[in-house]
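Here the structure comes first, spelled out in structure tokens, and everything after it is commentary.
Heads up, one of the protein chains got dropped from this complex, but the rest are sitting where they should.
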Amino acid sequence: MQPALEALPLSIRCARDYAAHARSRLDAQAWDYFDDHAGSGLTRRANRRAWDRVSLVPRVLRAVAHVDTRMQLLGRNQPSPLLVAPMALQRLAHPDGELGSALAAASQGAGFVASMQSSVPLQQIAAAVRNDEGRGPLWFQLCLLQDRAATLAIVRQAEAAGYEALVLTVDATIRAPRPLVLPQGVQPVHLPAGAAFHPAPGWDDVAWLQSASSLPVLLKGVLHPADAAQCARMGLAGLVVSNHGGRVLDGAVATAQALPRIVEAAGGRLPVLVDGGIAQGTDVAKALALGARAVLLGRPVIHGLAAAGAAGAAHVLRLIRDQLRLAMAQCGAAELAELTPELLFPAFP
Amino acid sequence: MQPALEALPLSIRCARDYAAHARSRLDAQAWDYFDDHAGSGLTRRANRRAWDRVSLVPRVLRAVAHVDTRMQLLGRNQPSPLLVAPMALQRLAHPDGELGSALAAASQGAGFVASMQSSVPLQQIAAAVRNDEGRGPLWFQLCLLQDRAATLAIVRQAEAAGYEALVLTVDATIRAPRPLVLPQGVQPVHLPAGAAFHPAPGWDDVAWLQSASSLPVLLKGVLHPADAAQCARMGLAGLVVSNHGGRVLDGAVATAQALPRIVEAAGGRLPVLVDGGIAQGTDVAKALALGARAVLLGRPVIHGLAAAGAAGAAHVLRLIRDQLRLAMAQCGAAELAELTPELLFPAFP
Amino acid sequence: MQPALEALPLSIRCARDYAAHARSRLDAQAWDYFDDHAGSGLTRRANRRAWDRVSLVPRVLRAVAHVDTRMQLLGRNQPSPLLVAPMALQRLAHPDGELGSALAAASQGAGFVASMQSSVPLQQIAAAVRNDEGRGPLWFQLCLLQDRAATLAIVRQAEAAGYEALVLTVDATIRAPRPLVLPQGVQPVHLPAGAAFHPAPGWDDVAWLQSASSLPVLLKGVLHPADAAQCARMGLAGLVVSNHGGRVLDGAVATAQALPRIVEAAGGRLPVLVDGGIAQGTDVAKALALGARAVLLGRPVIHGLAAAGAAGAAHVLRLIRDQLRLAMAQCGAAELAELTPELLFPAFP
Partner (left out) sequence: MQPALEALPLSIRCARDYAAHARSRLDAQAWDYFDDHAGSGLTRRANRRAWDRVSLVPRVLRAVAHVDTRMQLLGRNQPSPLLVAPMALQRLAHPDGELGSALAAASQGAGFVASMQSSVPLQQIAAAVRNDEGRGPLWFQLCLLQDRAATLAIVRQAEAAGYEALVLTVDATIRAPRPLVLPQGVQPVHLPAGAAFHPAPGWDDVAWLQSASSLPVLLKGVLHPADAAQCARMGLAGLVVSNHGGRVLDGAVATAQALPRIVEAAGGRLPVLVDGGIAQGTDVAKALALGARAVLLGRPVIHGLAAAGAAGAAHVLRLIRDQLRLAMAQCGAAELAELTPELLFPAFP
């Protein structure tokens, strides 16, 4: 099965324009599910505002004839610093679901992080993109289940299917439940019936996962510098600065505000990724200038997927990547490594 | 007499949703009475904004299987750091009045501070909740009357009825009068006819109250660090950082801004409580991280009471307590004592 | 001639409520004349916002039984720190014009600064209030005319009529003209026909005025600390921090922001007054805590005058004075001198 290409909406100027199209295509429940935020939406708004408050101070005349967005991540060359964030139940957004967004990512050289709550089998996703030369990283996100054997069973599937890293989400195990009536045929296909998330995982569980799998392990949901330091001490492969897009703890610090302190605490010992409110290529440039190695994109990709399937998701990624390339050129940065704090105002940190 | 349980409004997601229900249930005068603010509402808005401007920087993977909101206050174990703030004439909000909110508090393990201007006899309130094992503190709030004997008469009633502490309000004796036509059957049942508040109490009056009653005395309405230091010097049992919810001095500093300086001045010599704009569990977590030992909730409880009587008030308290528990778990704090300044951004102070 | 007392508008809670009444009573030209601001209104809005951004940190339990707003100004005891700012052509607002506002001021113990562009003869104003025991200062405002003899002629009239000080406005000689069609019978009664303002006065002109009149001279329109220092060196009797209510230079610093630096530069060598955006008693308390000795009130008094003549203007002054007294009591300040920087947040300066 390969998604059929759909027509793109007219008059899209930037990735953010897709939100309105998605809203008009989705039923209210599906829209609310992806658009959700905790409490009064304080953190969600803060995420966005924090990127806007960082300004770029471009360099000129650096003779940047070619912009190169390639980078190293976990010892592998990647075409770009963009990844699709792990998001559950993408078939709520579009019948192609995760298959659509994974193909979109591969086509744009972006990475893809499959969610443990995927509504498409993870093997099917991997099979569709694994052999694509130009694709980015293919990672698998999981939360720890109460039952280590059940956790391991899923990890083994991910390993066998060719996923290259495990992204362990650590900020969402305790969360206010939100009622959701799944439409016929949409469900988390890998979650065992009756499976329960580990309500209170600890660093020892992380160590267990590191020892139980040969895959590198990244932690997603780190906001405190002390936790970043612990990640480094434990030899984790990376961490994602994230507040779950403002969906978990309303009042949590904006990721753009947390990022510099995390980068400092990590001290170059492991790559720092970030998500939360990133909606355009200039946000990516700012994130990298603040010290992030790569970024994860959530809602923008869902908006593209909902509006026009794989083609829409790919268009969103291309718009963001193109704007990143444009921003790099405008900042005189031929390579991602040239996106440094000296391009920022106010001065970093 | 026990309040009849009422149906809860549908589609409540958080405590703040009760405000609209209360507004539609109350007549304009009653709504205005509880919703009142001094002047242009500057301080009331500032209270709310100041909590929003404090962000939480959660810790992860601390293996928090159980969250414990128990704490010590005035040498007694309390189930939670929540108390219902003293509010006058609650029968304006609902026929059950203070009885409703006191039962709500007891049912949720929150403390209750009965107002000297209660519209239900304080003995009746105390009788209804005194023997509840799971209840929080039962305190009595008073302003000094011009006549010390009259003041003492009320204090003696509170002592006899089993109230465990006196909360002396010191920020509202001088206040612009607001016309209020009390409906039939609603009145301050303990204020002697013709009683006048002491227009200009001093620290010597506080000392007198300390000596006149065996109950511990807390001061409510402290905003200046120098006054907090004086409270400590006089051996007061506690103080409440409060600007009376923005009802007294428009332009007074927001309580979340005053709190850290008060905590510093108190230096651990007496517990610091706070109220003003606290409307959700994350606000409580922030207050405690800023150094408060407990918080008082005013308007949210009235909104619940007005909307659905004791059941509504209890629901409000449960929503706030649940969100506090959630926030604690999300911050990796198993106990209240783990809510510390290192969880805050911007860094404290 | 004495103004007839008019009925006050109903449902006034604070001085600011008079603005709407004034607007409905005045024709558009008159409203625009008094409500005018330079350019885009940046400074006018900044004035207001700057007072709002200063918070009060009240003291409690200071046993303030009586609040005393008396103060010394230019060696004379004054009932309050309020003065009516000099405003031209007040008969545009109400037939009683300056006579109405002067009587209002005298009745409330506020000072009155008659404008050189008064639409009522200055002798008539002075005669009506001069012998009022309870009145505040009676000052005369002037701009320097190109012709010193003409200037002196007006000064001599003010001296003879009993005015006690000269307020020399120094920020409005160069101003974009604004077309104004004066209604029949409304005109600046003391400005000689064909008189021109001195287009470029200097400090030597101030020295000349000091030597030419036995009255003390204050400067109005000072915003720069260096100019305040010069005022002190020249032995001026006082200065008014003012940006002309945002009517002259759009983009000028807000007076509440300029005030602390001016107070510091004045170093106690001369009294510092302030105007600009002061609309309620708490603003007055903030101004005094920031170091001002007294405040001038402009538009609020015009609003009262326009809405209900002398009675309206008096009501405005009483509301502001009452709120000042309330704020003092709430801050534990029995006297104006107790309004000090330690009552402010953020900390001063």
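Which chain is which? They are A, B and C, in the order written, and residues in each are numbered from 1.
Throughout what follows, a contact is a pair of C-beta atoms (placed from the backbone, for glycine too) under 8 Å apart; a residue touches a chain by one contact, two chains touch by 3 or more.
These numbers come from a predicted model, not from an experiment.
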item	value
In the full complex, displayed partners of the excluded chain	A, C
Residue in contact with the excluded chain [from C:3, C:58, C:109 or C:221]	C:221
Selected residue (touches chain absent from view) among C:206, C:237, C:270 or C:307	C:206
Interface residues of chain C (partner: the chain not displayed)	39-40, 42-43, 46, 170-171, 174-176, 199-206, 219, 221-224, 226-227, 230, 248-254, 257-258
Residue ranges of chain A at the interface with the undisplayed chain	14, 16, 52, 54-66, 280, 282-283, 285-286, 322-323, 326-327, 329-331, 342-343, 345
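Keep this in mind: only the chains that are shown with their structure count from here on.
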item	value
Distance from the mean Cα position of chain C to that of chain A, given in whole angstrom	60
Shared-contact residues (touching 2 or more other chains) in chain A	none
